[in-house]
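Just one protein chain is left out here, and the rest sit where they should.
This part shows chain A:
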Amino acid sequence: MATQILPLELIDRCIGSHIWVIMKSDREFTGTLLGFDDFVNMVLEDVTEYETTPQGRKKTQLAQTLLNGNNICMLIPGSAGPDS
């Protein structure tokens, strides 16, 4: 039988590595995952924020950031983000 991996287990395995976070809105984040909680609020380090606007994609560099789990849609482990 195939071994199951629960979603939160998968995120736990990503701690310390790069992750790409896509929000419900037109916003994306990439950075190194430092930790998360049961609500999937996340703490990221060396973060790049991508904001998709009608004028194009806007990039913002951020230091350590706490991301509210409320608006997170999808997580892509190991990815350097939309530019990769």
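The working rule: contacts are C-beta pairs under 8 Å (C-beta built on N, C-alpha and C of every residue); 3 or more make two chains touch, one makes a residue touch a chain; residues count from 1.
The rule we apply is simple: contacts and distances are computed from a predicted model.
J.: Which choice in "U6 snRNA-associated Sm-like protein LSm6", "Piso0_003667 protein", "Glycine cleavage system H protein" or "WD repeat-containing protein 34" gives the name that UniProt lists for the one chain left out?
T.: Missing chain, UniProt protein name: "U6 snRNA-associated Sm-like protein LSm6".
J.: Have a look at A:S17, A:T52, A:N70 or A:S84 and name the one touching the chain we're not showing.
T.: A:N70
J.: Please identify which residue in A:S25, A:T52 or A:S84 touches the non-displayed chain.
T.: Per the contact definition at the top, the residue touching the missing chain is A:S25.
J.: Touching residues of chain A against the unshown chain: what are they?
T.: 15, 25, 33-37, 41-43, 47, 62-68, 70-71
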